[in-house]
Each structure stands twice: as structure tokens, then as C-alpha cells.
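One protein chain is absent from this view; the other protein chains keep their places.
So, chain A:
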Amino acid sequence: MSYLTLSLTLIFVLIPLLLSRTLKLGLEKDTLIATVRSIIQLLVVGYVLQYVFQADSFIFILLMILLMIGAATQNARKKGASIQGITWKLFITFVFIEILTQSILLGLNIVPATPQYIIPISGMVIGNSMVLGILFLNRFTAEVENQKEETELILSLGGTPKQAIHTQLITSIKASTIPTIESQKTIGLVQLPGMMSGQIIAGADPVQAVQFQLLILFLLLTTAVVTSIMLGFLSYPALFNKRMQFLKLKS
């Protein structure tokens, strides 16, 4: 695509702008900000990727991945701000997921060990892990708050912290992973997954695109379940002290 044709796509920005103006929706400012940000961010990413791909150096790949993990941590930590030490707990969860998935993919030669594969796949894995982390923390902090009497009851009867928080933990792990599992049941029926569409547009063989999409789907299944479980088991001990007393969530 040339820059000329790309600029023509700005028509798709003008339509909402004009509509917003005439109907006084007040969306102009946000639309403009969104447009400008997406142009800048994606161009930067494009050039950075180009550079990294050409350099084909392990250090650059590592830096990119660390950058993604850092951004994901920064994004998700707000949702778990009431849990002590959530930042590093998220960080090691993302690092673990990344290492787990890449070592299977590269170790078994499922994908070639080139930046063209490693970086986009890492992006999808870490991005999904972040969303799962946010879903989990949202639900878990709500469950902990709503069920604090049950938690205290179990402790009072001589239950361990793990027993006292077990129901809330399992409920939250389930609730946060269900959307991933459910969406995979209907995938392809309504909407073609973005990556697969992109590949097909770029001229790839649809069947090959499907194979690759399946790989990603299965990868995201692992990502979802492992993220929630790991985050859950890292988070809950922060709710109790050494004397097995239930602490209030930080406000």
C-alpha cells in the first residue's frame, strides 16, 4: 500500500468526524486524538519492528519482549492495586507465560526462531495474558470483598487461609477464563479472527492461515488458564498475615 492510498483511508476518519459535528455528539476531540495516536504508535512500532527484524539480534528481541511485559504490567496493576505486591506478581506471571509458550513453540520447532514469529506471537500471548490478568483481578477483588464474612468464618473454625479463600479463588479463575473458552467455540462462524484475516489479505493460503490461527488459539487457551491460576496463587497469600489473619484489601 502506498502512502497515497493510506491517506485516502482517512475518509474513514472524516465520516465519524462529520457525523459527530452535525449531530453534536461531541466525539470530535476523542476521535482526533485516537486517530493521531494510532498513526504515531503504529508507525513507530512498524519502524522499530523493521529495525529489529533486520538486525535479527537476540538482545533486541529480548528488549521488545521486556517492553511488552512492562507495558502489560503497568496496565494491569491498577486493577489489583488493593493487593500487596501485585506489580511484581503480574510481572513474573507474564515472564513465566512468555517463557512457557516460547519454549514449547521454539523447542519443538513449531515455529521458526526468527523475530518475525517470536515478536508478534509474544505480543498476542502477553496481550491476552494482560487482559486475563485484568479480568481475574477485577473478579477476585470483588469476590474477596463480598465474601469476607465467609472467609473469616472459615478461619474462625480453624481453616487455613487457602481453605478460607478457596471458593473465591476458583470462582474468579473460572469466571476470567470462560470468555476465552466460549469465544473459541463460535470462532470463524461470525467473525474471522483478525490475524487470520490479515494473513489472507496479505495473500496467504487460507488453509495455512487457519492452521496458524489454530496454533494461536490453543496458545491463548494455555495463556488464559495459566495466567489466572498463577496470578491467583501468587495473589491470595497477600490477603493474610503470618498469624493466618485476614487482612483488609488496601483501599
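The rule is short, and it goes like this: a contact is a pair of C-beta atoms (placed from the backbone, for glycine too) under 8 Å apart; a residue touches a chain by one contact, two chains touch by 3 or more; residues count from 1.
As a convention for this text, contacts and distances are computed from a predicted model.
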Of "Maltose/maltodextrin transport system permease protein MalG", "ABC transporter ATP-binding protein YjkB", "Aldehyde dehydrogenase" or "Phenylalanine--tRNA ligase alpha subunit", the UniProt protein name belonging to the chain not shown is "ABC transporter ATP-binding protein YjkB"
Quick one: say which of A:45, A:110 or A:153 touches the chain that got left out.
A:153
Which residue, A:33, A:63, A:178 or A:244, contacts the hidden chain when the whole complex is considered?
A:244
List the chain A residues touching the unshown chain?
149-150, 152-160, 163, 167, 243-246
